[in-house]
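Of the protein chains in this complex, all but one are displayed in their positions.
So that you can tell them apart, the chains are marked A and B in the order they are listed, and the count of residues begins at 1 in each.
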Amino acid sequence: MKDYKGFTIFEIIALFFSYSKLNLKTTLEYKFDRVLLAFAIFCREMVSVIVMYLILTRFVRIKGWEMNEMLFLYSFLFLSYCIFVFIFTGIRDFDGMVYSGDLDRFLIRPLGLMYQVIASRVDYCATIGHGAVGIILFIKTSGDIGIQWTASNIAYYLTALIGGAIIQAALFMLSSCFSFWTIRTTNLRNLIFFNSRRFAGYPISFYPVIIQKLLIFVVPFAFVSFFPSQYFLRKTDMNMFWDGYLYLTPVVGVVMFFLVYKLWTVGLKNYSSSGNSM
Amino acid sequence: MIRAYLEVAKKSFQNNITYRMDYFAGVINTIVMIFVNISIWKAIYEEEEVVGGVQFKIIMAYLVLSFLLQNIFTMEDYLIEGRVTTGLISSDLLKPMSFRLYVFSYNIGSLVFKAVMQLLPAMIVTVALFGMLPPFSASMFIYFLISVVLGYLVLYNLNFIIWISSFWFYFTFSLVTIKDAAVMILSGALIPLWFMPQWLYEFIKLTPFDSIFFVPISIYLGQIPAEEVFTSIIKQVAWVAVLGLVGHILWKAATKKLVVQGG
Partner (left out) sequence: MSLIKVENLVKDYKINVKKKGLVGAIGSLLVPEYKMKRAVDNISFTIDKGETVGFIGPNGAGKSTTVKMLTGILTPTSGNVEIGGLCPYKQRKKNASRIGVVFGQRTQLWWDLPVIDTFELLKHIYKVPEKVYDENIELFSEMLGLKDFINQPVRQLSLGQKMRADIAASLLHNPQIIFFDEPTIGLDVVAKEKIREFIKYINKEKGITMLFTTHDMQDIEKTCSRMIIIDHGTTIYDGTVDQIKNRYGKTRTLIVEFGQVYDKIDLIPGVEVVDTKDNKKWLAFKKEEVHISSLIADLTNKYSILDLTIQEPEIESIIREIYEGGVNYDKSLSGGGKEVLSK
């Protein structure tokens, strides 16, 4: 009888690709549907961009922010979301996994649960939909707002995007924790996540101080878009905030992810003792 | 006969109650949306006291009304799709009840739920926070109410056309999403149409979209001159009829397809 051995990191990565391959195959099964879906997501996300564009065509600048600067800030939201959804689709869809009983299936596999949740799903349509908006905004703005794309700036830019993706993963995971207790949480998540994201589409200096604090300390979307873009733009409203924030995006992401993961394991314990599955 | 439809509406009302978290989230969602948008417009107005001849107060009232209406105008987008994909549609059509009226009653049930349970609390909170302009005049308020009902029907009939497409496409999520995006931009839900570039504004006036949110809200705010209110409402009625007709034709085609191909 062969005995159970854990997985090496190499095997874990190889397995991750096996999962991704199946996901890609699934997506390609329905080419037309999925292309339409990616386009639909693109349209949905463009709504707020177009509104911003229309407002700024009319008013030229808001509190010293001009069109391209504002859209550049916005691009952080889309690109980091694109990275997030590429890697963490499973966390986004976690409610559904609990509801459909997929979670039970994961529990009978000799693999970590979080690993399976993450590996088992990739939403290529959302990745492309959000990614396209992000790339369009980036291309339109990045040359126009006086950024020198030096190596260090590029490194900062990429770290900020990944940090932002991890922050969003942590937020989604936070809301997915609730599904261990009360299965349906989609609206609660919309509340936490998409509302904060809405706030974060504009410079946080537009909002009352209380909202700014919330976006920095509670639902830290300020680190996804505002501070990273301020690193490049240094608009005067950065004076309201501590300069250190400009560099904290990855730290916030990792710390949050770790804390939420702890809560998640508590939720999992509760799940297997209450058996919400049906 | 009417009783049966009332029962459907009641059932949908109760369905809405089942999800406690969703309910609270629905209320807060609306309040947050209003708050974000007002903040942005406040930031705009800090620089220019009056823009385009429209005062900040009017914009505020516009946004509050728009998001409150958006909340109660949310419909059951996947009701028909669900019946079609599960094949239950065939037995629905055999019931001694008009399926289209069933769908309508179901939506009215959720409308009533949202109006009573979500609109009221959201309205109280936002009015307390931001204040609210009274209607331009008593008669305008009456016209506003009529126009809101018509706006709902325009959106309903437009939605119905999209829902019916589930007879041809398996999933309608993409179409529904694209439709939502179009409605959001073109109906004046997020930005008053008078701020749009002239050419776009002219174009939108030729579509049914402005009938959904822009017309009722403008009437409430007195932004439509009294002599044009009537034509605006007539235009809404016309769009209800035209979209209803298109929906009817599609419905006939859809049921025919069902009969011919057996679903």
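By our rule, a contact is a pair of C-beta atoms (placed from the backbone, for glycine too) under 8 Å apart; a residue touches a chain by one contact, two chains touch by 3 or more.
For clarity, every value in this text was computed on a predicted model and none was experimentally measured.
Enquirer: Per the definition of touch given earlier, which of A:Ala14, A:Val60, A:Ile139 or A:Leu259 contacts the omitted chain?
Expert: Of the candidates A:Ala14, A:Val60, A:Ile139 or A:Leu259, A:Ala14 is in touch with the missing chain.
Enquirer: With the missing chain put back, which residues of subunit A would touch it? List them for me.
Expert: Residues 1, 4-7, 11, 14-15, 18-19, 22, 25-26, 29-30, 101, 104-105, 107-112, 269, 272-275, 277 of subunit A touch the chain that is not shown.
Going forward, only the chains that are shown with their structure count from here on.
Enquirer: Can you work out the whole-Å distance between the CA centroids of subunit A and subunit B?
Expert: 30
Enquirer: For subunit B, which residues count as touching subunit A in their complex?
Expert: Per the stated touch rule, the residues are 19-23, 25-26, 28-29, 32-33, 35-36, 39-40, 42-44, 46-48, 51-52, 170-171, 173-175, 177-178, 180-182, 184-185, 190-191, 195-197.
Enquirer: Can you list the residues on subunit A that touch subunit B in the complex?
Expert: 33, 36-37, 39-41, 43-44, 46-48, 50-51, 54-55, 57-59, 61-63, 178, 182, 184-188, 190-191, 195, 198-199, 202, 206-208, 211
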